[in-house]
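Note that this is a trimmed complex: some chains were dropped, and none of the rest were shifted.
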């Protein structure tokens, strides 16, 4: 079980490679530029990894995407939740 | 649209991801302060600099919106946004600050030709 | 739990140092230990004592220093990555015949062995890049 942290946009190479490496029980946290995934609810990963993919709320706020994420009903978490998530996953891998 | 000695500054990078956006805007502001007419073209992720709901976010991260608001004071009034890219990012003009002008994709090459000097950030 | 962080982005050019600092404080707030931070690749620039950002921007080096002072977090900097990028301590400056240096304690120049050691000794190891 791995927690994957994506820091680049959904159309980046990092995002493609992360999806290739994702196991059935892994989760994904989208931070930094990756929160632009909030703009595109049709991004395949939203459907495919439902209930185990999250947006970091502080990075949504600074980029002006909080309302768009809420409108699309996408799951967010703050940095404390981020730490809590790392407590549950022994390994994390960052894609950048 | 054609101003003989105008500088076109192209902004293609989003806030916070790097310093390209800030240093691109700085170049535009300095050129304007020196009296040169300056036009801005926002493409791709650069369009995110114009999102009006940008918050202060995490502590210590400097916001971009105050700099965007400053452009008008420096007489930088022409802010073009690539219409095709706005659409492909699934953004509407309503989510952007006021005062931007949409430009159709096929007009972008013409815009490039009309400006004697270009800086691409 | 023991956490270790790897930071590979430069201040002001990458959001990675900001994300890492925010995460570091959240770790400590939740009662965990932060064993150390290893700076590699462009992340070595976080350690520069000559960093002088505008006053309305966070000085990232000072933010790391505070983390060390209040929470005893080791701040290790990869020596090979640092030298190549113009960052050196007093002893390295002597060795290379340079008149100045820009890495001072508590930042420590060290080898990649320390990175692997930190990864092994941490229950959780998180990369920011």
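Here the chain labels run A, B and C in written order, and each chain numbers its own residues starting at 1.
Here, a contact is a pair of C-beta atoms (placed from the backbone, for glycine too) under 8 Å apart; a residue touches a chain by one contact, two chains touch by 3 or more.
The shown structure was predicted, so the numbers you read here are calculated from the model rather than taken from an experiment.
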Counting across the entire structure file, list how many copies of each shown chain there are. A x2, B x2, C x2
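Keep this in mind: only the chains that are shown with their structure count from here on.
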Which chain pair is joined by more contacting C-beta pairs, B-C or A-B? A-B
Centre-to-centre distance between chain C and chain A (centres being mean Cα positions), rounded to whole Å: 25
Interchain centroid distance [CA atoms averaged], chain A/chain B, Å: 28
Interchain centroid distance [CA atoms averaged], chain B/chain C, Å: 34
Multi-chain touching residues of chain B, meaning two or more other chains, are 16-17, 58, 61
Going by residue number, chain C touches two or more other chains at 15, 19, 22
Residue set of chain A touching chain B in the complex reads 9, 32-33, 36, 39-40, 58-59, 61-68, 79
Chain C partner, complex, touching residues on chain A are 5, 7, 31-33, 58-59, 79-80, 82-84, 86-87, 90, 92-94, 96
Given the complex with chain B, which residues does chain C contribute to the contact? 12-15, 18-19, 21-22, 56-58, 63
